[in-house]
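The following block contains the structure, expressed as structure tokens.
Of the protein chains in this complex, all but one are displayed in their positions.
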């Protein structure tokens, strides 16, 4: 099964109230040294097996463009993820 | 500046209504072949420069463990991100 | 701290004098040549970039009311004099005494265009903006209402805009803890490219807590309270980007503002605590025109001067330039004027609520608004020239060409159902109309219970709130408007909107006492639109005069049009009434079995 991960983040100049709230909370839990936090979405799309990587990426791109990200305030990146190796991603 | 990315996802057995909604909406937008969608959070933590990678990872782990993820419903993974190479991540 | 990158090439007053002939992009900023020349006359030199930004903003239609001002005067002229009116047109919002101790502040405002661009954030920040207006009067915001207009219900764009708008209002209002006690949802193709998102807020204050915007008291400190300042909504002045910015950066300047209701809630609580402690001399909300508007209006109102060290403003992005800081529409900020001796107490209250507070300047007796950036003066002008002395136009007006046609199409000439079957078909068509359908999908996303004083809310004709738990004294509010009526005849249409809101308030058992209005129209540069506007204002002013209740404030929204196609003229009217005892309010449902139904009126 092919999986595409779409990361959707607020554009850097857009206020991220959520990130602000977390950055302010961290010192209270004793976690020092964090100067900024941005919170976005990680969206995992599972595609049916019979599609090749190019098709999968193209469709994921379309999904991101039309639905997953709001181009007015967000940007997205996407990548195919190798199954069973969540921590070893590459573009 | 060191950046750690924490990905927080709902555990597979927890219902993800947003993901469900996206799966159902995609065919209507003309995007076929997506069999499943899970929506989680991508949290970017910026650390101050003077911290080495080990410290940064340790603190990020503490933040994730205590605050960023709720172990009852979520799991998380984290990684240090090389600046200026958003699409070339590795653990 | 000196930041070489930004001070480099900084357009200071000194530089403006030396480079008198430098070309400036005033036209791109929306200023006419004669307006630009007037700025020269006022300053006796060319404006700096920062000044140019400020004049372009303050002299815009949105801030200066340059097209509407001559007409809005009718409200003041016709207003019945009322001893209960503590603040009226010209203030942030009207304030009306409802008992010996209590007063109510209310106002309706538009956030139409931003809500089309980004429905959720546009609508959310619309709520945030009107709430700060009410707060600036010293009132605790206690409820909101949302008159909305969308395009055709089955148009794909409505499917994008409507859910986003409702979600934005729901999220911001609910998160602030303000019950939503009413509003309107109307569908008409004329709003397709120009949905109307109007928001009303009502607040309550002990009469003695009434606040004032004037930056009075030479030596008093100017404090900026609330969120950090970012590049929100500075799209309008981005042509002023200095050469240090590449094109990418200019492109990325957002015209969208993102709201943070959590910060607004803390801002409300901290301001109220400061007001109650008597620590505030003057206060002004930061709305559409950000610091530019707040600094110039507070300084102008006191007829004194002000000195600001602009680099003290806490920024979200360090690379911001002075004109950007001045133009930023970052949400959730208030400007306070406080005496130096109470500054530590003020900062302590802000700290307690977790709200940023920064002293950025002081009141002077210079009669000028002087703004420095890292020690160099970038603005030096008379504040009234920005706030009160903007251009005023008497725009040409012309009765719409289709007026005769519209008038000919009279009700009597329209086909009517003659048989039972036809009547049945008509009823079914009415029932199937989106304009008469159940509003539950919208209203169940709004908290109407929070604060525990909501006596009537959706789907009632008017919202009713209890203000005094001991006596049961309360208020009723309704907003109404009908663009189709106003299109047929703006004068009568405005009066019908007033009459409907008035009736809706009266039927709860309340006595109507005051009016607010949001006038949503097309382009004032179109003489036909201008005619509609003038007629609507006359109708409303005359109607209020006949009913004996004053217009206490409101808002004008022009340019609601796509190409040559303007929306129907849409005056939205809010009426406020008082009930001695909300326990005796009358709801709209039928009572009990066997009750007698009586029709009153025509």
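The letters A, B and C name the chains in turn, as written, and every chain counts its residues from 1.
Basically, a residue touches a chain if its C-beta (ideal position, glycine included) is under 8 Å from a C-beta of that chain, and two chains touch if they have at least 3 such contacts.
As a working rule, contacts and distances are computed from a predicted model.
The subunit not displayed here is recorded in UniProt as "Phosphoribosylformylglycinamidine synthase subunit PurQ", chosen from "Simple sugar transport system permease protein", "Cation:proton antiporter", "Amino acid/amide ABC transporter membrane protein 2, HAAT family" or "Phosphoribosylformylglycinamidine synthase subunit PurQ". For the omitted chain, the shown partners it touches in the full complex are A, B, C.
Touch with the chain omitted from the figure is made, among C:48, C:170, C:257 or C:292, by C:170.
From the options C:11, C:188 or C:260, the residue with contact to the chain not on display is C:260.
Among C:455, C:519 or C:551, the one in contact with the hidden chain is C:455. In the complete complex, the residue from C:11, C:447 or C:461 that touches the missing chain is C:447. Checked against the hidden chain, the listed residues C:466, C:487 or C:568 yield one contact partner: C:466. Across the interface with the omitted chain, chain C contributes residues 167, 170-171, 174-177, 260-263, 265-266, 352-354, 444-455, 466, 469, 582-583. Chain A residues in contact with the hidden partner, per the touch definition given at the top, are 17-18, 21-22, 25, 28-29, 39. The chain not shown here touches chain B at positions 10, 13-15, 17-18, 21, 66-68, 70, 72-73.
In this section, only the chains that are shown with their structure count from here on.
Mean C-alpha position of chain B lies 39 Å from that of chain C. Each chain gets one centre point, the mean of its Cα atoms, and the points for chain A and chain C are 36 Å apart. Counting partner chains per residue, chain A has no residue touching two or more of them.
Taken residue by residue, chain C touches two or more other chains at no position, since every residue touches fewer. Residue ranges of chain C in contact with chain A, taken from their complex: 117-118, 121, 227, 230-232, 252-254, 256-260, 262-263, 316-317, 330-331, 354.
Residues 1, 7-9, 19, 22, 25-26, 29-48, 51, 55-56, 59, 62-63, 66-68, 77, 79, 86-91 of chain B touch chain A in their complex.
For chain A in complex with chain C, the residues that touch the partner chain are 10-17, 20-21, 24, 70, 72-73.
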